[in-house]
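For this depiction, one protein chain was excluded, whereas all remaining protein chains were kept in their positions.
Labels run A, B and C following the written order; every chain starts at residue 1.
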Amino acid sequence: MAGCLKKGLFKIRKNRKIAKDIYLMILQGDTSAVTAPGQFVNIALNGFYLRRPISVCDLSGDMLTIIYKVVGHGTAYMSKLEKGRHLDLLTGLGNGYDTSCSGDKPLLIGGGVGVPPLYYLAKKLLEQKKHPSVILGFNSREDVFGEQEFKALGLETVITTADGSYGISGFVTDALKNFHNYSYFYSCGPEAMLKAVSDASESSGELSFEERMGCGFGACMGCSCKTKYGNKRICKDGPVLKKEEVIW
Amino acid sequence: MAGCLKKGLFKIRKNRKIAKDIYLMILQGDTSAVTAPGQFVNIALNGFYLRRPISVCDLSGDMLTIIYKVVGHGTAYMSKLEKGRHLDLLTGLGNGYDTSCSGDKPLLIGGGVGVPPLYYLAKKLLEQKKHPSVILGFNSREDVFGEQEFKALGLETVITTADGSYGISGFVTDALKNFHNYSYFYSCGPEAMLKAVSDASESSGELSFEERMGCGFGACMGCSCKTKYGNKRICKDGPVLKKEEVIW
Amino acid sequence: MVNTHVNLSGFELDNPVIPASGTFGYGYEFAELYDINILGTFSFKGTTRDPRFGNPTPRIAECASGMLNSVGLQNPGVDQVIAEELPRLKKCFRKKVIANISGFSRDEYVCCAEKLAAQEQVGLIEVNVSCPNVHNGGMSFGTCPSSAAEITRAVKAVANHKPVYLKLTPNVTNVAEIAKACEDAGADGISLINTMLGMRIDLRKRKPVLANTMGGFSGKAVFPVALRMVWQVYEAVRIPIIGMGGVSSTEDVLEMMFAGASAVQIGAANLQNPFICKEIIEELPAVMERLNIQNLTDIIGAAHS
Partner (left out) sequence: MVNTHVNLSGFELDNPVIPASGTFGYGYEFAELYDINILGTFSFKGTTRDPRFGNPTPRIAECASGMLNSVGLQNPGVDQVIAEELPRLKKCFRKKVIANISGFSRDEYVCCAEKLAAQEQVGLIEVNVSCPNVHNGGMSFGTCPSSAAEITRAVKAVANHKPVYLKLTPNVTNVAEIAKACEDAGADGISLINTMLGMRIDLRKRKPVLANTMGGFSGKAVFPVALRMVWQVYEAVRIPIIGMGGVSSTEDVLEMMFAGASAVQIGAANLQNPFICKEIIEELPAVMERLNIQNLTDIIGAAHS
């Protein structure tokens, strides 16, 4: 599924806050290496040795959208970049979600900064005339983002918050209990959530993982994990794994 | 003579090429620590561990002018900075020239990027109603800068070029032969030039030296030299030394 | 036209640029990105007798101008390297490769060396003696002259006349002494430096960032230490040196060579920029011309007086 990575300069077209510590950035450049939803880009930042991996949230023409949370020095630096600046990106990284498995009524389950890749996935599924439903989990009302965007695609979109300050009180798995007869699921979020989703899900599905990365393109073995089908590199053979192959 | 150093952000107001590899930059900020001509500033540059020492070329109000030559990665980086950007400077570094010794008709002798500090010195001497003459040495016509500025101050200004492509053919010492009865001299330039000037000069005088620096403010002993009056730090006890104390 | 050719104990390279072991896999990841035949050669992922998964994750941490890794020699084992990786590499790389081998006992080194030396595709054997020695309290073979010499002799004996280079660890008091011991034991050359031992702590978790606590520190930050060690080893031995540690620009390559390296490996920089070796190879002739270097071999060790 994965094509060949590209390295190129992207121009920042937009970079603004959309929720607590959450920013949306639109980057313009050669996006031709992106071949599937669930892939990620790896961003070089001045003064930081390693690139920062961020999922593709949306893509249209040469405009690539990412949504990122400020959790450390690198993402804090990103949040201060002004539009017009250029960033050096590796694009086309990772396998991405396999939309051919989805069936007619897939379920998308995202938590926190695991939400963004599901948006581009939803659009791709819709292009293929499939009609996903969406569960998005957050900690609290102030953390919520994306609800309007998924709804604007015409999708049933359920929000959960851990503190009950918005939407359903609890975790995505609390919402998941109300869904049945979905054909497949696609998930992205913190590992504890992925595990819970995997356990609670009634169908087959795919999960997108995170790991600290050296290269992001399969060269360094920094991100290896064991699966039922052998050792895999999260960056190249993942980040998306099938529910059935994951060893928890 | 030296006051207390200050650390502060300066805004780049101008940054343009004025001769081959030579740039003039105007910086706006708190210049109150600069107390004498011949002092220098120490400039922090993103991605470079050590600051870059550059002489004060001119000062008026909160506008500080420097002239620098691109010789390596740091100065190349500086030459690409756009106006509006901010730079972190240490100001008020070094002893500077002692204008009280000059007598009525001092001679200023500069070579290459040793020329800039003499400009601010010339202005200070003029303020004190002294009337300096100026010899500026360069390699070739394309390297020449500053002639108009010194002439605009109403000063006799002689240019030499090593290849004879402009002004007097030869070194500053070739021009120096034509000067007599000067009361004192002030010089700045490459060490070989300073030595030649010191040997050829008929008066007492002061010479400004360069050395690779760690701190630039006297803390690290990175820039020490031996003088007839004991060990000195170029950055704090210099960069200006009296002709009489220099051990060549 | 400048001449960028160099020679490692009879192994002729078009240029001195060699991706370092562990940062270039078995080559074909990069072959998708550019024609890797432009490289001098490359050193493949450290290979052991048995397949290894390596250490638990996180295996990567960031540092100022560098990174830590605790991959722990993940590799499919020498038999599979010969059965699968080398044939696959053959399709995209027509030069000979450097076989980087590791082991936790003398026998493991010998086993790997013997099998790989028999492969036509292998041009040079690079023996990583930085792994802990299971028979010797876990101190690595490379921290002691006598055990480094012992491995050298054992590998030389089975190397099928291929050049054997000992790859030394920088985590020692006297690297020149160890290099000399390897030379005396018959090493054809020395590669250095491997990674420095380093660590980081995650302040939020109050635990080391790496699951394995410590890891190997490399990247730009280690360059001054690497250069110093190449300099010291050059003064101590007469065999060629492959210099590495933090090299990330054409100028770094030349500094290494002036210090005494006959060729230069590039490690962590490949991870930041997968095209770095290509860029350096393309830029090298122009930089040589600017610095008035006609033949690269002229500058090897030329900064020594």
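By our rule, contacts are C-beta pairs under 8 Å (C-beta built on N, C-alpha and C of every residue); 3 or more make two chains touch, one makes a residue touch a chain.
Every value quoted in this text rests on a predicted model; they were computed, and no experiment measured them.
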item: Displayed chains contacting the withheld chain; value: B, C
item: Candidates B:162, B:200 or B:225 - the one touching the absent chain; value: B:225
item: Contact set of chain C toward the excluded chain (per top definition); value: 61, 63-66, 68, 143, 171-173, 196-201, 203-204, 206-208, 213-214, 217, 220-225, 227-228, 231, 246, 251, 254-255, 258-259, 291, 299, 302-303, 305
item: Absent-chain interface as seen on chain B, which is shown; value: 4-5, 7, 44, 48-51, 90, 211-215, 217-226, 231, 236
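Just so we're on the same page, only the chains that are shown with their structure count from here on.
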item: Centrality ranking, top chain (CA atoms only); value: C
item: Chain centre separation in whole Å, for chain C relative to chain B (CA means); value: 47
item: Distance from chain C to chain A - Cα centre to Cα centre, in angstrom; value: 36
